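The complex is shown incomplete by one protein chain, all other protein chains being positioned as in the whole.
Chain lettering (A, B and C) follows the sequence in which the chains are written, and residue indices restart at 1 in each chain.
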Amino acid sequence: MLADSRSKKGNRNVSMPIDRNTRLVVQGITGRDGSFHAAQMAAYGTNLVAGVTPGKGGSKFDNTVPIFDSVHEAVDATGANTSVIYVRAPFAADAICEAADAGVRLVVCITEGVPVRDMLRVVPFLKERGARLLGPNCPGLIAPNARVKVGILPASIVQPGSVGVVSRSGTLTYEVVYQLTRAGMGQSTCIGIGGDPVIGTNFIDCLRLFQADEETEAIVLIGEIGGSDEEEAAAFIKEKVSKPVVSFIAGQTAPPGKRMGHAGAIVTGGSGTAADKIAAFAAVGVPVAKIPSEITSLVASAAPALKRAS
Amino acid sequence: MLADSRSKKGNRNVSMPIDRNTRLVVQGITGRDGSFHAAQMAAYGTNLVAGVTPGKGGSKFDNTVPIFDSVHEAVDATGANTSVIYVRAPFAADAICEAADAGVRLVVCITEGVPVRDMLRVVPFLKERGARLLGPNCPGLIAPNARVKVGILPASIVQPGSVGVVSRSGTLTYEVVYQLTRAGMGQSTCIGIGGDPVIGTNFIDCLRLFQADEETEAIVLIGEIGGSDEEEAAAFIKEKVSKPVVSFIAGQTAPPGKRMGHAGAIVTGGSGTAADKIAAFAAVGVPVAKIPSEITSLVASAAPALKRAS
Amino acid sequence: MKVHEYQAKELFARYGIPVPPGTVVTSASDAEAAAATVGKPVVVKAQVLVGGRGKAGGVKIAKTPAEAREKASQILGMDIKGETVKKVLITEAVDIAHEIYVAVIMDRRAQKPLVMGSADGGVEIEVTAKENPSAIQRVWVDPLYGVHPFAARRLAMALARDAELAKPMADIIQKLYTLYDEVDASLAEINPLVVTTDRRVLALDAKLNFDDNALERHPDLEAMRDLDAEDEGEVRARNEGLSFVRLSGNVGCVVNGAGLAMATMDLVKHYGGQPANFLDIGGSSRPEKVVAALSIILQDTSVKSILFNIFGGITRCDDVARGLVTAFAQMNLKLPVVVRLTGTNEKEAREILRQVPAIHPAETMDEAVKKAIALAA
Partner (left out) sequence: MKVHEYQAKELFARYGIPVPPGTVVTSASDAEAAAATVGKPVVVKAQVLVGGRGKAGGVKIAKTPAEAREKASQILGMDIKGETVKKVLITEAVDIAHEIYVAVIMDRRAQKPLVMGSADGGVEIEVTAKENPSAIQRVWVDPLYGVHPFAARRLAMALARDAELAKPMADIIQKLYTLYDEVDASLAEINPLVVTTDRRVLALDAKLNFDDNALERHPDLEAMRDLDAEDEGEVRARNEGLSFVRLSGNVGCVVNGAGLAMATMDLVKHYGGQPANFLDIGGSSRPEKVVAALSIILQDTSVKSILFNIFGGITRCDDVARGLVTAFAQMNLKLPVVVRLTGTNEKEAREILRQVPAIHPAETMDEAVKKAIALAA
């Protein structure tokens, strides 16, 4: 008999979503991106326990990692607790639900181009099951101290340390992390939340995680135009975050009314502009870098003990 | 600005759903059944605070009870916490959701003929809001000690006392209650849960309430053929109910495969028959009356202290 | 409401569920013509609403058009569990590699729709449930989401045991649920869903039951109702808003409420009588309903006495009483009638009933039932 959906409500705790206990299953492991990044994640040290591609169950990835037809089988056989998704956009929402239904606790969806309507149904489904979603259209996350990465963040640019990085962008995150590393400021965890209109984990969720995380001493928040996530993050920082936060907002020169790429960054009259967001951070005492290369110096002055620590 | 839906999750406690704190709004108060029973409920002593009929807001029922266009307005103006629904079947599901969305804690749906598909969507909606639904297609409930009734149970047949009655039937409940009253066994609360395939409150919910209720000393459970609610109730009684329970099952002579009326009572090969249900109760020591008039004597022997008490 | 196989297959086709092409005919000569058009061996299938037509000889294979004519003439007019066969479906006989069972039903216990599947198709699911319960796969559906593709895929894999066949099968499972949901079905069953020897997946049979409470919003489905195949009294009762089931006894019963109606039948049997019917006149009964109820019951000549057991709630006893008075005035009733009315407005009702001397009053249910049995004897 097929098992009923494995509802495990509640207990969305504040421990970091990936660590040495992460047991990873890759959905879409036989695809071009899936196989490339599966190898990268395993090479970095992530405990890659399974892959899933319907119809390819029984084979192995890289001669070692078992491939299953469904996430349920993968979880049953390997105890996977974390999933990363590289399937095509029309199938991504179902893949996310499948992972949550199979009992996975953290689902990271790299796929871009997932329709908003699909995500509107995915988010409550995961909430019912108490699973955390990161993304979609996000680069995932990496924890250099534990040497665990889930997603596509290049391992070459990170360094163990105590700066938590959270960002709506993909490659802009790499840029900032790279600069931090070059300035000798290692990272505790770097999280790309994705820039789509509907996402599983937002700035506030990550700020809460970093505030509670013993490894994190300072936080870098990289926002962009559109929406009001940054404004809400600023309000949350004022109330609940005692650790130093430095921010940067992309899209200061974007013309109003134009959609800037897949990220869903769009400026509409009067709200969601870079100026609004910068003002919101300034109002709560969060320094905002004018250009990316200014971030490291702002972090250094906001958390002077940092560089010595790492 | 219209208020957002008033989510009040959780705290489904075990106090009896109606008592002297009940503040009732009648949905469909200007209809034939609604107006008739609104008067009956008020005459019995129920605190009828409002009526709702869209488009008739501003008028009054019986020259005293204010009528509103929506339950939200009724709740805002009168603090109604309980609703009873007499609207036509195609609109009943929406009326239930409206009441729950407006913050009503107990919604009693008298309307019969509500499509199952509608109810499948109503039940989770109410659960999200922490509201209790009784019915649909049910006679409601009455608490003779508090002189509160919500629904259509005739006040003339009840008497204050300490027998809790719960039933899937409508008029069969009246019959049993009437016989209890004539035998001098008053009732704490009588609840008709309705016989439709999808209902808001089931036998187990009511058994839990009666077990916790100080006013209730014995319980009469009236089941019928179809489904497995009685079998589950028997299992629950074994585990959790210490008060004496007496039962009766209607449909002992119903031919298999035939649907017996709106109640959704249907006998299909091998499960849900009266014999199965009677056996389930017998197995956990619950006496089952062969005919309705036997119920009173079974209650008298199961709870000998009862008659003196009332 | 039930519909015939050919009607269910029309709906299947509308939802993209593959069915073998077929033609419905009402005569043996049309059956021959239809078989000739197919040009291959055909199956001649009785179109009846009752189950068990296979065992009753209502399904036969015909290799030639002439044989189809012969089989159709055997099946047409056949009596299957009281239902006369008036139509047969002529459909291509396919070569079956594997028979599967799939159905969507409402699971009262879980309060959710349930998709059931078994790799042992062609067999009744109740038989599989008894003999090989582990062969039944169950997927409960959250109606807010429908059947997730991943869930359909897992079920299809368990049934097809073949990744290539699982794809069309998962698609059929999703479409069957969508159909079930959108048409307000209470049962949507494919038994068997077959894999043919050339690896097509086809719904060889189709069964759909509908939620009667939802038919108001599906006039196209309501139009599919086959009044010929149903009991005349039951059809008439439905049109009058009554619930009626014909039984074989001699005590006609008119009761308000399904539970009380069943308890009344039980009590008639308990005291040695035989109920002639189940009849629930429902809530808010208009006097005309009572007239209709009486005339439906009186069509059955074996009825020797009539028992009214009415306990007021939404139903007001004065309405019922007025209905009785009107009915008796209209119908020149010759049978004895026992009336027991209790509840809302019962005093007013007794006042009204006093106008009709032929009524045998009773105060309790037991008394009423005993009197009705005695009067029927």
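Heads up, the rule we're going with is that a contact is a pair of C-beta atoms (placed from the backbone, for glycine too) under 8 Å apart; a residue touches a chain by one contact, two chains touch by 3 or more.
Here the structure is a predicted model, which means the values were calculated and not measured.
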Residue in contact with the excluded chain [from A:15, A:171 or A:297]: A:171
Residue in contact with the excluded chain [from A:17, A:227 or A:287]: A:227
Of C:15, C:145 or C:271, the residue in touch with the unshown chain: C:145
Touching residues (missing chain, whole complex) on subunit A: 32-33, 36-37, 40, 89-90, 110, 112-117, 120-121, 123-124, 139, 152-154, 156-157, 167-175, 178, 195, 197-198, 222, 224-229, 232, 248, 250-255, 258-263, 265, 269-270, 290-293
Touch residues of subunit B, complete complex, unshown partner: 1-2, 4-5, 54-55, 57, 69-72, 91, 94-95, 97-98, 101, 121, 125
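The rule we apply is simple: only the chains that are shown with their structure count from here on.
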Graph class of chain-chain contacts, one of line, ring, star, complete, other: line
Distance-maximising chain from subunit C - centres being C-alpha averages: A
For subunit A paired with subunit C, centre-to-centre distance based on mean C-alpha positions, whole Å: 54
Computed distance of Cα centres, subunit C from subunit B, in Å: 28
Mean-CA-position distance for subunit B and subunit A (Å): 49
Residues of subunit C engaged with two or more neighbouring chains: 142
Touching two or more other chains - residue numbers and ranges from subunit B: none
